[in-house]
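Removed from the display is one protein chain of the complex; every other protein chain stays in position.
Order of writing sets the chain letters: A and B. Residues in each chain are counted from 1.
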Amino acid sequence: MELLIDLVLLAMLALTALRIIFLKDLFAVVMLFSIYSFLSALIFINLDAVDVAFTEAAVGAGISTVLMLGTIAITGRTETPPTKSKLLPLLIVVVTGAALIYGTLDMPPFGHADNPVHEHVAPRYIEESPKEIGLPNMVTSVLASYRGFDTLGETVVVFSAMIGVLSLLRLRKRDADKNPESGIKAHRVLQVIAKIVIPMIILFALYVQFHGDFGPGGGFQAGVIAAAAFILYALVFGLSNVFKVVGPKFLRILAVFGVLLYAGVGVYSMAMGGNFLDYNYLAENPLSGQHYGIILIELGVGITVFAVMLSIFYAFDSQIERANIQ
Amino acid sequence: MLLLDIVSGVLLIFGAFFGLSGAVGLFKFPDFFTRVHAASVTDSIAAILVLSGLILQTNLDLNTAKLLFILIFLLITSPTASHVLAKSARHGGLLSMPEKEQKKEIES
Partner (left out) sequence: MTTVLAAVCITILVVMALALARAFNADTVYDRILGVNMFGTKTVLFIAVVGYLMGRPDFLDIAIVYALINFIGMVAVLRFFEYTAPID
């Protein structure tokens, strides 16, 4: 049954990718991209990679669809036909593809128990993490504790993405004060429903943030979902209204605060006599030290991701509104 | 327990049936507004039946609450989405089938 579902989903994924290539209307491409993300998240679910599916559903299908639509609204909806010859790129792609397929021939058999992936560090994590860290969700243990350094790096990457976007797309407060005429703002049904739905979304984001130790989820997903709630508010009520709740300056402080919280936990554990990000020294008992450390750094990740996602959306949306005023 | 299983199975099967009929309607119906109607059937009745079929399989724990949350959320949002979509199509100048025919008659 699982194999059948996998095959059907993979077939749909391949068809969607093919259809995207042949479409010229970029709006339709964005719509199909959101289906593509939904499908790949479904495949992750079927492979039991619940945390990855979570991220893919929230980021790939949610935030990136919104941002891509924003991009199209700024740049235009139709694809410019290519002027140069397609022959050389096609040749390169075919050769690379053939080399990659040839490379898969050396791969170990799919799903075999003796594969290198299953013999490297995975058995140690599976056997030792209940004793060393004691969280039911092993993914969180690996992500936040064993690989805490990598996750810090990822958080910094997300943070620098915000710096990049904000230095390219300047956000002008003066323009944001003007409220452009928008039909969606006169849409009563949507306003009432959004007011009901937004608290539910924020509540769920908090659940994901603090339940990540026990089930799928964690700081990254929670930050994205919380940002999605504010994005919904901005879409329905306009940017100038959402600026009254969380302003762009405050978001910048939040983004920095998240990264500093994460790094601060590391420095604090050094001050307590351990290594950088060694949570064992955070409390008397190494196990509860691990728990404190993981909750704190997940909070840091959540805050940074929330602030970065929302800032990037602000940057895009203020461009759109400005273009609309002119 | 057996009775609950039977009821739950019946609900699930009916839900799947309504989902399928809505999908067929998505292709068979003549204009956009009737197709919205077909699609929103799958969003409302199929979701209610399938999710309540699943609720009957839980033993009143966190999963029941989650399923109820999904059900309530879908019941709030999907009719809204259908409504907003139809309204937006109307503003965009899309005509229903009788209107199109009327327009043709006037033109000819």
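The definition used in the following text is that contacts are C-beta pairs under 8 Å (C-beta built on N, C-alpha and C of every residue); 3 or more make two chains touch, one makes a residue touch a chain.
Please read all numbers here as calculations on a predicted model, not as lab measurements.
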| item | value |
| --- | --- |
| Touching the absent chain when the full complex is considered, from A:58, A:152 or A:277 | A:58 |
| Residue of A:159, A:204, A:262 or A:306 in touch with the missing chain, whole complex considered | A:204 |
| Residues in chain B touching the chain absent from view | 5, 8-9, 12-13, 15-17, 19-20, 22-24, 26-27, 32, 35-36, 39, 42-43, 46-47, 50-51, 54, 57-58, 63, 66-67, 69-70, 73-74, 77-78, 80-82, 84-85, 88-89, 92, 94 |
| For chain A, residues in touch with the removed chain | 1-2, 4-5, 8, 12, 15-16, 19, 25, 27-28, 31-32, 34-35, 38, 41-42, 45-46, 48, 50, 53-54, 57-58, 61-62, 65-66, 69, 72-73, 77-78, 182-184, 190, 194, 197, 200-201, 204, 208, 215-217, 221, 225, 228, 231-232, 235-236, 320, 323-324 |
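Just so we're on the same page, only the chains that are shown with their structure count from here on.
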| item | value |
| --- | --- |
| CA centroid of chain A to CA centroid of chain B, Å | 29 |
| Residues of chain A defined as touching chain B within the complex | 183, 187, 189-190, 193, 196-197, 200, 204 |
| Of all residues in chain B, those that touch chain A in their complex | 69, 73, 76-77, 80, 83-84, 87, 91 |
